[in-house]
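Only one protein chain is missing from this complex, and each of the others stays in its spot.
Note that the chains are named A, B and C in the order they appear, and that numbering of residues resets to 1 at the start of each chain.
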Amino acid sequence: MNKVTSVGIVGATGYTGSELIRILTMHPGVSLSILTSETHHGKKISDIYPYLSGICDKKLMKKDELKEHELDLVFLALPHGVSMEFVKNQWEDGYKIVDLSGDFRLSSADVYQKWYKIEHQCPNHLNDAVYGMPELFRENIKKAKLVSNPGCYPTSAILGLAPLLQKNIIQQHGIIIDSKSGVTGAGAKVKKATHFPTANENFNAYGIANHRHTPEIEEILGKITGQDIQLNFTPHLLPINRGILTTAYTEMLDWKNENDVRSIYYNFYKKEPFIRLRDEPVSVQAVRGSNFCDVNPILDMRTNKIIITSAIDNLIKGAAGQAVQNMNIMLGFQETLGIDFSPLSP
Amino acid sequence: MNKVTSVGIVGATGYTGSELIRILTMHPGVSLSILTSETHHGKKISDIYPYLSGICDKKLMKKDELKEHELDLVFLALPHGVSMEFVKNQWEDGYKIVDLSGDFRLSSADVYQKWYKIEHQCPNHLNDAVYGMPELFRENIKKAKLVSNPGCYPTSAILGLAPLLQKNIIQQHGIIIDSKSGVTGAGAKVKKATHFPTANENFNAYGIANHRHTPEIEEILGKITGQDIQLNFTPHLLPINRGILTTAYTEMLDWKNENDVRSIYYNFYKKEPFIRLRDEPVSVQAVRGSNFCDVNPILDMRTNKIIITSAIDNLIKGAAGQAVQNMNIMLGFQETLGIDFSPLSP
Amino acid sequence: MNKVTSVGIVGATGYTGSELIRILTMHPGVSLSILTSETHHGKKISDIYPYLSGICDKKLMKKDELKEHELDLVFLALPHGVSMEFVKNQWEDGYKIVDLSGDFRLSSADVYQKWYKIEHQCPNHLNDAVYGMPELFRENIKKAKLVSNPGCYPTSAILGLAPLLQKNIIQQHGIIIDSKSGVTGAGAKVKKATHFPTANENFNAYGIANHRHTPEIEEILGKITGQDIQLNFTPHLLPINRGILTTAYTEMLDWKNENDVRSIYYNFYKKEPFIRLRDEPVSVQAVRGSNFCDVNPILDMRTNKIIITSAIDNLIKGAAGQAVQNMNIMLGFQETLGIDFSPLSP
Partner (left out) sequence: MNKVTSVGIVGATGYTGSELIRILTMHPGVSLSILTSETHHGKKISDIYPYLSGICDKKLMKKDELKEHELDLVFLALPHGVSMEFVKNQWEDGYKIVDLSGDFRLSSADVYQKWYKIEHQCPNHLNDAVYGMPELFRENIKKAKLVSNPGCYPTSAILGLAPLLQKNIIQQHGIIIDSKSGVTGAGAKVKKATHFPTANENFNAYGIANHRHTPEIEEILGKITGQDIQLNFTPHLLPINRGILTTAYTEMLDWKNENDVRSIYYNFYKKEPFIRLRDEPVSVQAVRGSNFCDVNPILDMRTNKIIITSAIDNLIKGAAGQAVQNMNIMLGFQETLGIDFSPLSP
């Protein structure tokens, strides 16, 4: 295939950036034209990530160099706060954008400020951004100039809960989302909490009652039901590199049986290439290295609850893989192109 | 100190058995007179656990040998189903018993049969058994002939929730207990789920809606409130050796503030030597190797919830350490004797 | 591409078998016609390895079914002892064979019996077998009917040492090979040494002075120099899933400098697609999930030694990946076809 489609990555040296490089280098439809890093420009990406040696040895550029390239699409793998500056300044630059930060995931600048503790710098484009979850918003993604790639935790939580809410068989309030993420979710920057001796043989919750992914989950689930939703989301840090497992607790409105619930999930996801409906509680190892989201609902008849486990690789379906899935949709490629690889296990 | 008090361990070669050996060898008040193993009798315990070499090199005996010893107390570190046979047959033997299996934790033989899937062989002694959680039942433990040592998950869950239920400030129904345990909780016997490549870099829920610790938690919390309680308990397997972290979700009956809730916990636990009330979400590393249970309640004002994290070492406060704490109470030692060691971290 | 080339895997349910499935499913040149398992026939491979669900859901067959298929090549992912029976009985069956066991790696049936403790059942085909290390024996592999895929440890050790021995700049005797392998190297079968709590947070040597890979390394290195070589090889068990790191110690015959040594490696490997010559000590994470072998030689001028570190993914370059590389050569595909994927890191 002739690689004529040209893409760039802004902020290429974090974990989502390097994962995008890994995936796009093997993608048969696009050419990776430019990688930027304000901190490491001048170095090769494989100097920073030796595993990429021989796979991608491109030199890192400053983002000013973007204008030297005819780009069809740019991935922003930037921290929140920095992405919105980029979008504000480069909006007219012609290429499409997939933003992997949190800056364009919430539709309200006020809600953004409340949870992210900074003022939004580009509120006029919040409505231009499409939430990049193909299973829910595929048609809008096709036409979008700016796609806001979902957060890792929200991807696992929303994909686990969407069928139940769309079919209106559970209480909309009182949903509990207990999520556990591998340490790459905390980023490539060193800090005490992710120092090996601290994180290894350890496990803890963090951000209880105030994690930024809470309003993101609430907003998207609310769009499904057409009503405001308030829920509890608690993230935890798992001593593994990759993977998120979410356990969600919901209360049934009316009595349902396993077959009813299974049918709802089956019908909701039957055409989705990356959702695997499972017969047993899911595990992170079964999705690691892939763009799959595994989902399993279990009924507790005794307590009238449905308990859903869902698992993703936080760097793939939770970040770079879903971003490429969005790119495929935005640029007219087959949706699975270059991301239909197997999990790597064990 | 003259070691005149004599104790034995029946079923010494599992993880709780070996942990009892480790602790009792260093305990200044008792002499470890006999270790039994029907499978490995004739070998030294340090042949099976080389780490114990030079610490305890006693030979393993068959349990028939118990009658050769004048024992004050016997620990049963047996599988469920086997413990109740022992209690039935040896009830008249004179020594006190701390049973670490699940056989005497539930007061009803019917409930036992429903969750454990076997008929109870010793129902007449169910009422003799005292639930060995000193923070709740210290006075009864003092007088007990048979103490049923709590399950590891229930220990973390009950200690996290007891103050709120005792003060009647939360809904009794709808409590969600999401627990995560290290792999030693699954025992020393090899199996596919705990093969290193399967469990490492992995995480999953199991036993959703049917784990045996559910009725145990419900019964004990129900005793606190005087009413039947139904709740959801979901265990998960963490890729670490030791430690349980429980995240519990409860709904406030009336509006409370952080100080109210903190005072409730403070007052409930202020005289307890092994409960540490924390200012931040707890971690398993901070309790590993100790008999501590760390507890932290956080209020989510937005959703009217109290979210409690609690952490223990599953082999110590969740098994052998709490068993020795019970022994100390039953035999009239200072409650902290021999178990007031520091956590080992990192 | 039209998949007309047909291959099978005999013994598909171990770790090397499942890794072959993962790789061959994504391979553009072959069709995976049959998977066999005497133990699990009738089940789907994805029942045993849920991660393969949606990737490969083929049913496992008994090996008798092989004759129903027109196969170009068969991979034997069998235990040693079983492979030689297969080769003895099916030699006339027409397809080429890549054997991943140790049965055809040594040229002498006597040496085999000495180290493997069983009599060789198929000594007449020992000379037909070509040692499947393309970097050394590519031309012979092209013409082979039977390729014996190298052991995981020998792959890392031989690729680290071959350039020095071929250029005759080190002592041939006294070489020390200290290797460390992830737990998948011990196979999918559960045992005490690979029970998670035993292997996790642990590290130990095993098989000192008697590991079967010793004569394999000695024979192949001896072929390079044309002389018998005796060396020490010590394997260790690393608490990780995948990866082998080998540290080899050699003594220089004459004084060399870093540039001399680096040139030797550079020239030896400059056309090799899967060898990466590194500037710094190598790491297993940089090769995990890939067919790369990373190599780094360092001179210790003070002691006149060259210390070489080399790293592979034991299931890929150390097993399934190298087997597919051999298949590519044997069947006339481009050597890198289907195995030129990036490492997965972190």
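By our rule, contacts are C-beta pairs under 8 Å (C-beta built on N, C-alpha and C of every residue); 3 or more make two chains touch, one makes a residue touch a chain.
Quick caveat, the model's predicted, so the values are computed rather than measured.
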| item | value |
| --- | --- |
| Displayed chains contacted by the hidden chain, counting the whole assembly | A, B, C |
| Per the touch definition above, residue among B:His80, B:Lys167, B:Arg262 or B:Arg278 touching the missing chain | B:Arg278 |
| Of A:Thr194, A:Gln230 or A:Thr336, the residue in touch with the unshown chain | A:Thr194 |
| Contact partner of the left-out chain, one of C:Val98, C:Leu238, C:Ile275 or C:Met330 | C:Leu238 |
| Hidden partner interface residues of chain C, rising order | 174, 176, 178, 180, 197-198, 200-206, 208-209, 230-232, 234, 236, 238-243, 245, 247, 249, 251, 281-285, 288, 298-303, 305, 307, 309, 311, 346 |
| Footprint left on chain A by the chain that the document does not show | 15, 182-184, 188, 190-192, 194-201, 239-241 |
| Residues of chain B in contact with the chain not shown | 15, 22, 25-26, 49-56, 184, 201, 241-242, 276, 278, 283, 285-290, 292, 341-346 |
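Criterion: only the chains that are shown with their structure count from here on.
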| item | value |
| --- | --- |
| Between chain A and chain C, centroid-to-centroid distance (C-alpha), Å | 36 |
| Junction residues of chain A, two or more chains touched | 201, 241-242, 283, 285, 288, 346 |
